[in-house]
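Heads up, one of the protein chains got dropped from this complex, but the rest are sitting where they should.
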Amino acid sequence: MRNELRVAVVGAGLMGSDHVERLANRIAGASVVAVVDVDAERAQRVASKAPGAIAATELGSLLTGDRIDAVVIATPGFLHEKTLLQAIEQGKPILCEKPLTPDAASSWRIIEEEQKIGRKLIQVGFMRRFDREYRQLRRLIESREMGDTLMLHFSHRNAVSPSSFTSQMLINDSVVHEFDGVRYLTGEEITTVQVRLGRPTRHAHHGQHDPQQVLMETESGILVDVEIFVNAQFGYQVAAQAVFEDGIVDIGNDIGPYIRSSGRWGGAVPPSFVERFNDAFNLELQTWVDAAREGTVNGPSAWDGYATAACCEAGVAAQKTGQKVKVALNEKPALYSDEKVATAA
Amino acid sequence: MRNELRVAVVGAGLMGSDHVERLANRIAGASVVAVVDVDAERAQRVASKAPGAIAATELGSLLTGDRIDAVVIATPGFLHEKTLLQAIEQGKPILCEKPLTPDAASSWRIIEEEQKIGRKLIQVGFMRRFDREYRQLRRLIESREMGDTLMLHFSHRNAVSPSSFTSQMLINDSVVHEFDGVRYLTGEEITTVQVRLGRPTRHAHHGQHDPQQVLMETESGILVDVEIFVNAQFGYQVAAQAVFEDGIVDIGNDIGPYIRSSGRWGGAVPPSFVERFNDAFNLELQTWVDAAREGTVNGPSAWDGYATAACCEAGVAAQKTGQKVKVALNEKPALYSDEKVATAA
Amino acid sequence: MRNELRVAVVGAGLMGSDHVERLANRIAGASVVAVVDVDAERAQRVASKAPGAIAATELGSLLTGDRIDAVVIATPGFLHEKTLLQAIEQGKPILCEKPLTPDAASSWRIIEEEQKIGRKLIQVGFMRRFDREYRQLRRLIESREMGDTLMLHFSHRNAVSPSSFTSQMLINDSVVHEFDGVRYLTGEEITTVQVRLGRPTRHAHHGQHDPQQVLMETESGILVDVEIFVNAQFGYQVAAQAVFEDGIVDIGNDIGPYIRSSGRWGGAVPPSFVERFNDAFNLELQTWVDAAREGTVNGPSAWDGYATAACCEAGVAAQKTGQKVKVALNEKPALYSDEKVATAA
Partner (left out) sequence: MRNELRVAVVGAGLMGSDHVERLANRIAGASVVAVVDVDAERAQRVASKAPGAIAATELGSLLTGDRIDAVVIATPGFLHEKTLLQAIEQGKPILCEKPLTPDAASSWRIIEEEQKIGRKLIQVGFMRRFDREYRQLRRLIESREMGDTLMLHFSHRNAVSPSSFTSQMLINDSVVHEFDGVRYLTGEEITTVQVRLGRPTRHAHHGQHDPQQVLMETESGILVDVEIFVNAQFGYQVAAQAVFEDGIVDIGNDIGPYIRSSGRWGGAVPPSFVERFNDAFNLELQTWVDAAREGTVNGPSAWDGYATAACCEAGVAAQKTGQKVKVALNEKPALYSDEKVATAA
């Protein structure tokens, strides 16, 4: 019997806590052995959800020796770089929540460290790649059975956003998923980004322009548009429409039960990404655990983290000018050359 | 230019009034020249909606002479027989709201009179035959492109029913549409009827068992079930599912606009048959006018009125016993022998 | 009884022929008295579909005297101006197929002539305003029950286009419907147009860039995007999604029957606009006839024809530069000041 993967989860906030519960109760072949958070009490509270897990306030000493096999990083993005470098140094497999790091320069440093090790250690938390319909759409695109892909139309709508969620975060925290989604679905890098700011909703917070429309082009000239709307009120919705030479494919349709009552037909919209992508999160973690036990990575890589960081930088610049901004990417290192953007099995 | 069909509408209630408005404003080639109702004031009020129409309290004198070309009968069912006989005697084309007459015996007398004239004069108001999807389903069944039809599942739901709407009327006034629908769709007569009375809704009125399930068999053994539910609260819905050897077809699905708001996706259910079958009523009248101007009938015939009356009699008997009841039909006269049940173009 | 509207139809091509059949067989209160086409034989063939209609090769002599009450113009767009001026001079109500005229300058000349007459005579053939769902969406927007409208996403897809259909015609003949649609739905003029040319389909003809994405802004800053795709292969589709402050509304969803067969669920896509907008064409003509008999216009006006011509000019310019182009409009004359863009009852 293969040994279980012994995981340390760094960051005991909402996402870290969810990952602890998943690893403890839903994922085969893994167990949580440590929960790390600067807030000792919070670390303890979350650790108690996983039988046998200890709480700690720093990862460092856990990494040396043979007490843990792998690391999940679920701290705020600006703290990722340090933890990543520690874990890479010890050669531990890592699942790092998005963003890899907050900007392209720091992401590139991670890329450089991973190259020194000479094998991939990092999977970035772009969970949409594990959504059933995203995967089916990617297969349809790859198969070319409906011809070339010509356009992609996305909507990304949240019921409400925190008041601290700035205009820039619409790009960096929300559209980052579509940046990766476009790359995943098409297997192409994004070359330009443009942003349109129209009529804002009365529900927008101070410092937010909401909604926005983000336009992109890919290497082969596929036109992409994304509606990002983080105070859409009605619920959470993520949908995409692919326009092919020989047909149209929609993913992210509303689901049942289907109810007729009070003069209306229809069903419920999920309140947030937690319900919408629950299955995807499970599959993301299971895929990471399965690969980590084999010493491989089979999900979005550090290159994907770097490339989306570059898109975000272009997007934030484009918000200011309204003009098309080019996405600047370094040459892709050989370590990632097998990825057609990146492969999730 | 062909002359316009000059129509007398008998009965100035809700349905008669609607027909007057349709003929006056939406139907090509016809005009309303008289509105007849025992209530003179009501006749006058409705007549005023059709430019040039007069009001009258009885049809008799209008029928003789050359003042009208055709008759629409929209009085309560128990009054139909007398008006039908008058109009048949004068050889006038008739659109008679369902039921033709309230029972099989009186309907058979109409059949006998029409045979004496030797040509069809009567179209019965089974408007579902003019619904776009009913027609498409009939074509699919006739074409046999999905093989034989094996089963038909119907739902027929009203938001509310009047307190005077008895259990018997669930059969005679509501399921009568499915009796004709089954005959229209399959081209077969119905051979047996069974009724299941289960758990009643708290919204049922005194003297009503609501909902009910009506089971039928056709000549070739197609199994039919109908849910009739006249206090379903949520709105009006008429739907059917046909089970073929090689696939399944649904008609009567809910329609758009499609709205996402307040945590729900979906749309509005129409409140009543008026909105649901508006287009069908228009087409029914236009088809009748077109045929009447040519001296023909191109819709459900007196035979359809008679056969459904026989089904209703069996259905009411079946409500009492819970057992299968055979439908008793006289032999079909030659006058109707061209009808595969009945043809709407 | 009000008199029937005696109509001359100018242009006996596909659209003119359809209008003749509608007026003859489906529209109440109108009759076709003349069909005019430079091709005498074609005029005769189409005239034969309307009992009592004569054929003619020019409209001029018919307009004088009292033989016709109104004119339907269904010739190619470049021929409209002359016929319009003739009919306006005689004070005849006109239903003019889109475009009013091919460019803003000539449309403005029509505007000037209509002002001289001092009352509106012209309805332009933007039939989408008569589509059930377009009307419902307009009501939702006007009611503000879901708050302000923030964005509009359109798709406009044809199965195939003729080989003569140039890139410019994607704007002038196809997107012209969305130009008017945006104006109708929002009650606002369009202020800027931008065009994105991405990866073309292999099914595009020489001289066509297909598909394209057209971006617009309205007076209040509503962002609009239109995918125009005239060789989309799968069938005909026209859909729109409105993004409100408090919800999302989709129109143009696919319709039934709903079929499960051969491993697929779903239904048929209509092959062309003829099937999709059949009901809208009927209602458009009936609305025009009803209003013309009252001496009024109750549909898209000459101003709508002029304003969309100005949008088309901006769109064609925008195709060349890829940049935002401003739409230049003259001041709106008092004659059209009652229109919140334009009102269809």
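Order as written gives the chain letters A, B and C; numbering starts at 1 within each chain.
The criterion applied here is as follows: contacts are C-beta pairs under 8 Å (C-beta built on N, C-alpha and C of every residue); 3 or more make two chains touch, one makes a residue touch a chain.
Model, not experiment: these values are computed from the prediction.
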{"item": "Identified contact with the non-displayed chain, of B:136, B:166 or B:213", "value": "B:213"}
{"item": "Touch with the omitted chain, as defined above, among A:48, A:136, A:163 or A:296", "value": "A:136"}
{"item": "Interface residues of chain B (partner: the chain not displayed)", "value": "147-151, 153, 157, 196, 198-203, 211, 213, 215, 217, 220-223, 225, 227, 229, 232-234, 237, 243, 245-248"}
{"item": "Residue ranges of chain C at the interface with the undisplayed chain", "value": "233-235, 237, 254, 259-269, 271"}
{"item": "Touching residues on chain A - with respect to the absent chain", "value": "1-2, 24-31, 51-52, 133, 136-137, 140, 146, 244, 246-253, 255-262, 279, 286, 290"}
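In this section, only the chains that are shown with their structure count from here on.
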{"item": "Interface residue overlap between copies chain A and chain C, same or different (over half shared)", "value": "same"}
{"item": "Per-chain CA centroid nearest to the all-protein CA mean", "value": "C"}
{"item": "Superposition rotation for chain B onto chain C, Cα-based, multiple of 5°", "value": "180"}
{"item": "Rounded Å distance, chain A centre to chain B centre (Cα mean)", "value": "58"}
{"item": "Centre-to-centre distance between chain C and chain A (centres being mean Cα positions), rounded to whole Å", "value": "44"}
{"item": "Overlap residues in chain A, where contacts from two or more other chains coincide", "value": "233-234, 237"}
